[in-house]
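One structure below.
Of the protein chains in this complex, one is absent; all others appear in place.
The letters A, B and C name the chains in turn, as written, and every chain counts its residues from 1.
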Amino acid sequence: MDLSFGQEYEEFRAEVRQFVEDNRDKQPKARDYRSEDAVAWQKKLIENGYTLRTIPKEYGGLGAEPDIIKSRIIAEEFGRAQMHTGLAGQGISMLTPILLEMGTEEQRQEFIRPTIVGEMDWCQGYSEPGSGSDLASLSTRAELDGDEWVINGQKIWTSGAHRADWIFCLVRTEPEARKHHGISFLLFKMDTPGIEVRPLVDMTMTPNFNEVFFTDVRVPKHQIVGKRGEGWQVANALLGFERGSLAPPDAAQSRLNALIKIMHQETINGERLIDNPLFRERLMKIQGRVMAMSYNDMRLLSARINKNQDTKLAAMVVKLQGTELRHELEGLAIDVMGEIGLSFGDNPYVRDAGTWQFQYMYYLGLIIGGGTNQIQRNIISERGLGMPREPRAKVK
Amino acid sequence: MDLSFGQEYEEFRAEVRQFVEDNRDKQPKARDYRSEDAVAWQKKLIENGYTLRTIPKEYGGLGAEPDIIKSRIIAEEFGRAQMHTGLAGQGISMLTPILLEMGTEEQRQEFIRPTIVGEMDWCQGYSEPGSGSDLASLSTRAELDGDEWVINGQKIWTSGAHRADWIFCLVRTEPEARKHHGISFLLFKMDTPGIEVRPLVDMTMTPNFNEVFFTDVRVPKHQIVGKRGEGWQVANALLGFERGSLAPPDAAQSRLNALIKIMHQETINGERLIDNPLFRERLMKIQGRVMAMSYNDMRLLSARINKNQDTKLAAMVVKLQGTELRHELEGLAIDVMGEIGLSFGDNPYVRDAGTWQFQYMYYLGLIIGGGTNQIQRNIISERGLGMPREPRAKVK
Amino acid sequence: MEFGLSEEQTLLQDSINRYLSEELPLDQVRKIATGDVPDSSVWQGLTELGIPGLLIPEAQGGVGLGYLDAAIVSESLGYHVTPGPFLASAIIAPVALNLAGGQEALLSSIADGSRRVGIAFGEAVGARADAGFTVADGKISGKSLFALDSNADDYLVADADCNLYLVSAADVKRTNLSTVDMTRSTCELVYDNAEATLVSRDVNVFIEALDAGRTMQAADTLGAAQSMLDQAVAYSMQREQFDRLIASFQAVKHMCADMVANLEPCRAMVWYAGHALDELPDEKRLMACHTKAHLQEVGQQVAKTSTEVHGGMGFTDLVGLHYWFKRIGANRQLLGSPEMLREEAARIQGFAA
Partner (left out) sequence: MEFGLSEEQTLLQDSINRYLSEELPLDQVRKIATGDVPDSSVWQGLTELGIPGLLIPEAQGGVGLGYLDAAIVSESLGYHVTPGPFLASAIIAPVALNLAGGQEALLSSIADGSRRVGIAFGEAVGARADAGFTVADGKISGKSLFALDSNADDYLVADADCNLYLVSAADVKRTNLSTVDMTRSTCELVYDNAEATLVSRDVNVFIEALDAGRTMQAADTLGAAQSMLDQAVAYSMQREQFDRLIASFQAVKHMCADMVANLEPCRAMVWYAGHALDELPDEKRLMACHTKAHLQEVGQQVAKTSTEVHGGMGFTDLVGLHYWFKRIGANRQLLGSPEMLREEAARIQGFAA
């Protein structure tokens, strides 16, 4: 067991820390997505290799070797200083790696640089109202008409659709093929005629997502990634990537600290909440679980660096456990606050900007989203433990 | 809402109470199963109509009209005085009602009277090692050879087999028929050659059950209840009967009281357990659940009396909830006692004769037995909520 | 012996349910929640059915029914996430005013729908550092938080010693405090030497009103959770994934079975708690505490599970399931958390100091 990163990396850490120190006042405000400030900051981070380090130079990156430890150090130092870590979004996190692996040279040239610097913003068109857990049953169709795909159908859960320039989208192009084999992966502009974006209000009462409707949307034939009918494989290369990131233990640790702070500050009948043995017991229970997930995460990091451990199961449980844990943690904060815990919206007594109720609900959404936790249990038992797949059966 | 039983019944209650008072010192010791004392007591109870009231006179009972309230009052008064309520056992509780409904007149004449007075003791041969949740797949075979059935196979979970005079037993008589249609219900003596009883030690380390092996056991052809191949229907008339009785709320209430007593008596570092806020909170949580199940039970009783409420779901949940609740209640007692809670067997520090650990394990057994709680959930969702049955599929 | 609802009670509940099914579709709830329509719209209709006067004696124009009757009405209101001031103005305030005596006129006004009375019980139930007030010489100064009903005409205010005062809304500075539950309103009241009429110095008046309120909250949660269970089963029977109704997956079936197993015994518990308030003085306090605590735990489990059964749809405003989710959440936090109630239950039995 060796939890230090070694001399070389400590030097790198010092370098990052210096950058953070020097640039603290140059970072953009976190909420201004893709402001001029944010784009300038993004470019600075890329230049210095503090985001998207491994994107090849010819596509606008630094072309650095993958180095998990350096990435971790950057995340730790930026996190510690609560420093803006650069632009995120599905174009950067999902489409870029797809194009690097499966795009044509032309597509990489055209899309990667503008995407990573924030000049081109993307949304993801996967889920449909009738295709959630069973994503491969999607029914949005694209038919070839001359040199164009003609797209009709509907997507849902499309975050950022209202501001995106482009969409990467799964559509059914071979209706006769078996369901996983009839899908293609298309790229098209969101201002193409026939696209309507409607905000989808969720239980947090905010439009975090959208519905997107396609009516005879015409898209040039060549805007496809991978071959016709191979869109499922293109998309699937990344689905696993998304899941692990839905419940990062660092964030749980930081929320736990915020909860501990509340419990020291708030009182009921003059007694600090932390002095209530029942609430303290619940806090300690949650803390034990957060610790287990944090060390599990360290183990996963180590396994990615050293590649000498089988951590298949340890990785598979992160989404399932992490989302339930966060939902409970946020719920505990609401519970201990009593009536004040109900505050939401413009209520002046709301604590921490209403994040407790928001995250309590949002994490219930994440228990469902990104592959419901029931689907996660299927995956763990089937792929993790080798138990039989659900038998096929039509039940109507 | 009217929780009194009314004047007529209060008179009956007074009568029962008088009997209890007068006969307190005549009851047998509870553990001496079928002692001379116990049989004499049983006869006295039957004569007075305090057990098996509704068995017709010609078969040795009192022939009383079914009266749920009287039965309840008898149970309450005997329970309050911790009075021996008479013999139990599967011959009395399960076979007798079966014979009344489905037996021939000869069978009733032959078996009911000696069974209910305790002269003839029975065990039940249903489950097999390969047939638990899927009882209808049972494979113990009976083949007709002249005027005799020849039985080969094995039963398990046969409580009382070591002391029983007779067994009522499900066997496969029509191997070609579909599984539910190939079963017959036979009665035979346990001293028939070819029967071997082996005690089955369970996790409580006591032989509460047995395995019973049949090797060419020969049984007269007429010792069948119902027709050949109709044994499943004969048995099934009673399976539901068994389930509700596995987790009676009265018993949970009485165990809760015993736990409260322990928590007032025991100390750790000089502090009474009841004064520990965390243990007290767990006690109160359990108490709330026990109360819910108790009122649910009153509702079920009322529905049986008045027949004006749909209590299908309320009845279906009793086994599922009640067994989990008891397991947790017993576990809480173990937890609060610390090391002493681990005591078992001849340990002099064992509390309440070791019943806490025993029941903790026994109720885990009941979570599994009598239709596992997974099967109960299937039943609730399918028969209770009308959700689709599990699709048929072979998976090997 | 009859443990269940009488014919009259069943008829009462049916008529309320029928009214709410017809007059309060989800879209109407949504309009009231977002403020497009005032909650008085539905309260008006309920007034015509006699709801505000349920517990008010006939002499004051009420219906003079009992707590069990009120509990089954509360259950129906919860089932339909009915907006409005039922808890404060039809239960807690009338119970207190009636027991205290001398408030016949106000009770009549409540019963005929011309006045709504809110409550501000924070100081007595669990005082917060942000609030607090003093009363002297019939004048009140200070602040109450999370008073029930932002649209009341008067407030029944309890101090730390459980004395009760009436304060007119016209005499206070009132600010709506928005919570997740948009079907019922809470507010801040700032008192600046406002008139405060003493209603009761009898702690038992406060306690019975609180017990009644808590029992009705439990009944409200019972109804809301039952609706969420019904909605989950119905959704699972029409939603297909992988060529199957999701209701055919054992995971979904067992989630629904667990909801039933937890919730169904709660019905008898709520009935008994209502009956205890009516008839069993030795048991009513313990029942109120345990019933609210237990229902809020079960309600939370049902609310989460039903949302999960709905998949992504459960998370949207499209099906509006969250109105039930949040209502159950609000019942949990207002007038005593489960932990607080269980400690109280322990105290009532002499298990805690």
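Keep this in mind: contacts are C-beta pairs under 8 Å (C-beta built on N, C-alpha and C of every residue); 3 or more make two chains touch, one makes a residue touch a chain.
Note that the structure is predicted; figures quoted are calculated from it, not measured.
*Asks:* Could you tell me which of the visible chains the hidden chain touches?
*Replies:* Taking every chain of the complex into account, the missing one touches A, B, C.
*Asks:* Touch as defined at the start, partner being the missing chain; which of B:Ala14, B:Ala177, B:Met203 or B:Ala251 qualifies?
*Replies:* B:Met203
*Asks:* Which of A:Lys227, A:Lys285 or A:Lys394 sits in contact with the chain that's absent?
*Replies:* A:Lys285
*Asks:* Among B:Gln18, B:Thr104, B:Ser137 or B:Ser254, which one touches the chain that has been omitted from the display?
*Replies:* Residue touching the absent chain, from the options given: B:Ser137.
*Asks:* Would you write out the residues of chain C that touch the absent chain, in ascending order?
*Replies:* Considering the whole complex, chain C reaches the absent chain at 249-251, 254.
*Asks:* In terms of residues, what is the contact footprint of the unshown chain on chain B?
*Replies:* For chain B, the residues touching the absent chain are 127, 130-134, 137, 156-157, 200-203, 205, 266-270, 276, 278-279, 327, 331, 334-335, 337-349, 357, 361, 364-365, 367-369, 372-374, 377, 390, 392-396.
*Asks:* Taking the full complex into account, what residues of chain A touch the chain not shown?
*Replies:* The list for chain A reads 1-6, 9, 69, 260, 274-275, 277, 280-281, 283-285, 287-289, 291-293, 295-296, 298-299, 301-303, 305-306, 308-309, 313-314, 316-317, 320-321, 374, 376-378, 380-382, 384-391.
What we mean here is this: only the chains that are shown with their structure count from here on.
*Asks:* Centroid of chain A to centroid of chain B, CA atoms only: how many Å?
*Replies:* Chain centres of chain A and chain B, defined by C-alpha means, are spaced 53 Å apart.
*Asks:* Between chain B and chain C, what's the gap in Å when you average each chain's C-alpha atoms?
*Replies:* 41
*Asks:* Send over the residues of chain B in touch with two or more other chains.
*Replies:* Where chain B meets two or more other chains at a single residue, that happens at 277, 281, 388, 391.
*Asks:* Residues of chain C touching 2+ other chains?
*Replies:* Those would be 244-245, 248, 252, 339, 343.
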